[in-house]
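For reference, the structure I am asking about is given below.
Here's a slice of the assembly, chains where they normally sit.
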């Protein structure tokens, strides 16, 4: 239970460090018979990749992965899928200057204290490099969900104080049309300008991502502790730099009245639906067939090109000065990570749900 | 994995329905040798209890619990603690009017579709009555944490648009001084007035709770998927009516710059601490010794005394009219639930952490 | 993970002590829509019950159970089933003589050392009284398996050196025809005579149970660590007094040659079957559709009416003299326990198996 495993029936374990041999994932419980689309996995990794545009880190990372097991003649066999990306651009020397220092708001201090040892090269295991493994496993989950008619779309809806107006109708086909992944050109341009400016100052800025899941069957999720949105929340909060999660109305619900917030049921052409969707597609922890919608808040990246006060291993006051290449804002690259984590939660609960009802089991 | 179990080493499973025989919890993994303080458990249940004040539901519920197992001569034995509260005020007849209808924004529709059967009496398993079991298990976790010097304090910091000003220094000793559990009299009075007004209109209102955990050792939590705040987030999002969770700076981090948001380390009298605490006491998923701080957003209660449009079991349009006794605002009673869930997450991770380092294991 | 939970999707947690308030079980993951047959559960409990015949302990135990949750209008709702049996015949005073002593080959010493505290009344949590909870949960699993055409039959095939000849064709309908539960009258009589004799001497004797599972679908189980027979083995070895488990040929396989042991496949009327069944119905950890067959070895009960050397809490030499009522041989009462544990393993793996293949998921 050391924290590197996620999911119950579609269960992944990731491993690897930023500047070690590489990053990998083992997926246990992937249904058999899936024709694995490696080009789709690769395409998703490209969306997460450093160096993809001028507003992300210019670090070079290898994204070529090797499928080590679990596929035979192009199809998944139902046995563990292990996939590995070998690191190339390690440059360990870049990190000697922080070997004995704790960078503010990184995991340096906490890892050192918990484990008594720390791979200080690029954050080691705490680096967001680990999320490449999540994108691989999420892409595979997505390939299965697609066959079920489920679609997951995430996009950037805020950077600093530049916010996509809630009145704007979003076209998911436009998400990847710009480098910030905000499907509204005018807002996207403002966001890009803001990030460009922040980057020049050697600083970083926070942001937010909205996610929408459509095509959901009714009845997916669980009561009490494993509510579908609790699982989604945990999934999102486990992503590096995430500080908040809200479902449907979210924090906006605080100021609402029940008479406004309640989603009236109606029957549209034989399908039960709700007039509004403040519930965010989940009621009592279980999907109601409406789109699942949630927001994820990201803090500004901790690595900045400015001198900061800190302490060293002995607790003495010292100064940390950012070097190297880092992201001025994490959200454009985090979009596929949010989608990946969402895909795994949804697929896992669909698999679990198959054993819920006796009449499904005995075929009557 | 049907969703009624929480935790790894301190692991609880709850059972029971709103209008069935009662509500219970089994705690597996409670350390042995704890002198169980039943009066403390009872006191915590009183804080969650219906009918405790004029601004909560006037329903009567039994809070007398029976310890069914796991205690011998007043001490926990290390075997499962089972604790049961027998229901008294069942009034099943109150619910016949919603037997075949789906109340908007309740779990009626989703439970019916998932399970093919629904205990419609008072929400059955989806009722917040289940949280009494959590408060019992949380109180016991708290008794252990207290011996370790860890203190958890939650309070109401917003009801509708009445918000406790962030400039106000909170005195945790005053949390229970008023019926809304906001430790600032002036703000509390406004909140109570708002709820009283909302109640008169047969409506409900949302709210928010802030939680603070002090005395944390450094190094509690896990990397990657089981980050301490991801676990806390899941715990909170699993509470009925919760729509959002944020750690430390939370959604506020979106508009912040890294140079503002980073928490500079400093050495105060030999203790490493941070000048600010936007991290909310957790870095890289692991506690850094600062107070853990988070906010939880609650939606307005779905039961309102107003006619609402809905559909019935056959999908026909119908009207639902609220009857019975319900909470105009959930937050005053949710304070001990938030504290309980937090206590269980922290204790569980402290137990897990004991097996982290080889030198702890071999005593060198 | 304190060891009181069993199963993944059909998951039970038991609680309670021999001389505490009672014994109970929570079943999480029982499929919804099952018309619970309480009389069947009760009948199974009668087969495990003390005092049922002259060759078992004459202790009186209550077997009346109360369903605390999870059933509505006679059907399971998919939420946790909690069932409790309140103890009646506690007689705690019987046990004061062993309060400070460790009975040989009981769990007194190990529980005391592990937990630092021990409920010494009748073995507390380590008592076989706990298995009543397993029989309840197993009976419910059996009710579901029966609807799938799966039948589980266990019987006594050895007591001391009295062994049911392997040449005898067993009629499962005769298992409960005698008090030893061996479906061959002549052998049964010898076994009963042996036990009667052993009992007179204040001694106890070991025995063995054979179990046969018919109607198995092909493909149930898992590769590698969770092989179906590894799960069955763990289930059986978790029963009090069990010392060994063997599948199919079992320990007999040690002296066999591959050319003898291999089960040749054949096609009988369109059904693939094997000519022999040394595999015991499981190959590579997965059911092959043949009957699953295994043996379970039970040691002689540790409580005997003879003085035995031991030590007390301080480690001083002392003498323990058996008092009270105990079983001279555990196997007649263990038959329903073996069946119950088997039923839970099989059902759990059938539930898990439903998520294995993509074509089952997407309905093509």
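Chains here go by letter, A, B and C, matching the order in which they are written, and residues are numbered from 1 within each.
Just so we're on the same page, contacts are C-beta pairs under 8 Å (C-beta built on N, C-alpha and C of every residue); 3 or more make two chains touch, one makes a residue touch a chain.
Note that this is a predicted model, so its numbers are computed, not measured.
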With 3 copies placed here, how many are in the full complex?
4
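The rule is simple: only the chains that are shown with their structure count from here on.
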Centroid of chain B to centroid of chain C, CA atoms only: how many Å?
39
The distance between the C-alpha centres of chain A and chain C, rounded to whole Å, is 45
Computed distance of Cα centres, chain B from chain A, in Å
26
Residues of chain A engaged with two or more neighbouring chains
9, 223, 352, 356-357, 359
In the complex, go through chain A and note every residue touching chain B.
1-6, 8-9, 14, 102, 104-107, 109-111, 113-116, 125-126, 130, 158-161, 198, 203-208, 218-227, 229-231, 233-235, 237-238, 243-251, 253-267, 270, 272, 274-275, 278-280, 282-288, 297-304, 306, 308-311, 315-317, 352-353, 356-357, 359
What residues on chain C touch chain A, complex-wise?
9, 29, 31-34, 76, 78-79, 144, 147-148, 223, 350-352, 354-362
So in the complex, the part of chain C that touches chain B is made up of which residues?
1-5, 8-9, 11, 13-17, 20-24, 26, 28-29, 32-33, 66-70, 72-73, 75-82, 84, 114-119, 124-125
